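All protein chains but one are shown at their positions in the complex.
Naming follows writing order (A and B), and every chain is counted from residue 1.
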Amino acid sequence: MQLRSKDLLGIEGLTEQEITLILDTADSFREVSERSIKKVPTLRGRTIINFFHEPSTRTRISFEIAAKRMSADGINFTKSGSSFSKGETLLDTVLNLQAMQADLIVIRHAVPGAPGLIARHLDASVINAGDGPHEHPTQALLDMLTIRRNLGSLKGKTVVIVGDIAFSRVARSNIHGLVTMGARVIVAGPPTLIPMGIERLGVEVSYDLDRVIPEADAIMILRIQLERQGKIFLPSLREYSRLYCLTADRLRQARRDVLVMHPGPINRGIEIDPRVADGDRSVILDQVANGVAVRMALLFLLAGRKEMTMNQ
Amino acid sequence: MQLRSKDLLGIEGLTEQEITLILDTADSFREVSERSIKKVPTLRGRTIINFFHEPSTRTRISFEIAAKRMSADGINFTKSGSSFSKGETLLDTVLNLQAMQADLIVIRHAVPGAPGLIARHLDASVINAGDGPHEHPTQALLDMLTIRRNLGSLKGKTVVIVGDIAFSRVARSNIHGLVTMGARVIVAGPPTLIPMGIERLGVEVSYDLDRVIPEADAIMILRIQLERQGKIFLPSLREYSRLYCLTADRLRQARRDVLVMHPGPINRGIEIDPRVADGDRSVILDQVANGVAVRMALLFLLAGRKEMTMNQ
Partner (left out) sequence: MQLRSKDLLGIEGLTEQEITLILDTADSFREVSERSIKKVPTLRGRTIINFFHEPSTRTRISFEIAAKRMSADGINFTKSGSSFSKGETLLDTVLNLQAMQADLIVIRHAVPGAPGLIARHLDASVINAGDGPHEHPTQALLDMLTIRRNLGSLKGKTVVIVGDIAFSRVARSNIHGLVTMGARVIVAGPPTLIPMGIERLGVEVSYDLDRVIPEADAIMILRIQLERQGKIFLPSLREYSRLYCLTADRLRQARRDVLVMHPGPINRGIEIDPRVADGDRSVILDQVANGVAVRMALLFLLAGRKEMTMNQ
């Protein structure tokens, strides 16, 4: 079996079978990173471009490490120090990269839909590494892998997503994925940060975190993007923390085996109590480890696609 | 046969035999990039430094991909984030790189002659990746490879170079190369952008693009460097486009098998009509693909030089 699309642009539209294929493949690559020789020759001679139009640390490094562990040739390409200042269009830039026989382009871009736009014009595969507030599919896949590895399954599990649901690509991708996989999703946050009508995506809404915490198998804390919400929130950041910060007190109302998750980077003391972030229910660093495995799996499934087709 | 110099500082001074050697070698490497495993072990354990003192996207990435496909160890080194702010001289910097046993240094620098200066002080090979308005030899080689692969030969072909001839290192390198290879070169542009006495280089001059277009086997459009010419041109950018932009109308006056070339990045609608850039006579992306092959060939001919000498 393989993915239907040459690209991973979002979780929306993936089938349960496709998500399962990615997670199963990632499970097998997770083991590679635990060896002392963390490398397989699978993608030797493939060219993968990491094209980050916005700053990123963990996602960029995670993709870079994934490419190296698959023995692919990776090229980093950020906005600064490039000829973007010379006014070339995004599409011309990626057509150039493809002309150099890139097999796969990983792109982060501030404009929602930019990865989809370029994917339509390229034969090379495209992975969306975050496009504005739209989607961040590899984050959702690593989150689902983390839940599945810790709880055995996604089906029937209750996941509470807390924070700025309206502008979070992490929330959006996770909602699509978790609902597809049969999980129950509750989004929790202040009314101003939860879009009207989100129930249509198959989720429940709560403005009262304390009420829904006892039902959670996993609590997924979103990052308060101070650089964005600060302007709106600063008068009430304290109020936000009072109602939605995952404190040790609040965690005591949860199931004893609940998972505490966060996509990083953490604002300690704002959306999560440091004792909770570092506590025994936290799987935050496990998410990071699973991120490398998910990205290795996607590089394999997409950049290794042609061979698989030929061998069928 | 091999190149006489350990360096590639410009096209000026290369013989027809040397250019032919580079193009023949590039032809054989072009095929490597079309495999699914785009990699040969030829330069394993060689150290190649990409030292870009000016921003660059396509040239830097093209060299980086070429090094990886030859299995060389490549190091990127740009001005920002380095100790240049600490006031070290260029020569001390490259002597340091050589002391780390770099085999080859690719350098882009704003000062004409900077690559030649360092080459004289180094045993390591130096490739000029563009030195101010002086030369950009790998661009000219990829342009010549593109013409030769599409038209079979350079000898006797008519190439029209359009735009800012005076300040273009691309034009300068191409003129030297094309004339050496027996092509007929016509430079076309407004009088202010064509240096007096350029006929001494063996080219013809025309201020009337429409008159020379029908004679062209290849039309090489130069980029209008808005960051430079803007100051001079802005009042008459529209006038420039009216007279020298390669439009669909203008192209209809050309031979049906004419090649449309551009070194990128393109200013769509200024020096070239988008329909022409994306049209069936455009070999712009073919140029990009040939760029990787030419750079692989040069890394092979220069960084692999010592072994070849020993094996003779």
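What we mean here is this: a contact is a pair of C-beta atoms (placed from the backbone, for glycine too) under 8 Å apart; a residue touches a chain by one contact, two chains touch by 3 or more.
Quick caveat, the model's predicted, so the values are computed rather than measured.
Only one of the listed residues, A:Arg35, A:Lys155 or A:Arg275, touches the absent chain: A:Arg35. Although one chain is not shown, part of chain A still touches it, namely residues 33-39, 52, 55-58, 61-62, 64-65, 68-69, 78, 80, 226-227, 264-268, 285-286, 288-289, 291-292. With the whole complex as reference, residues 44-47, 49, 73, 75, 77, 80-89, 92-93, 95-101, 306-307 of chain B touch the missing chain.
Basically, only the chains that are shown with their structure count from here on.
In whole angstrom, the spacing between the mean C-alpha positions of chain A and chain B is 40.
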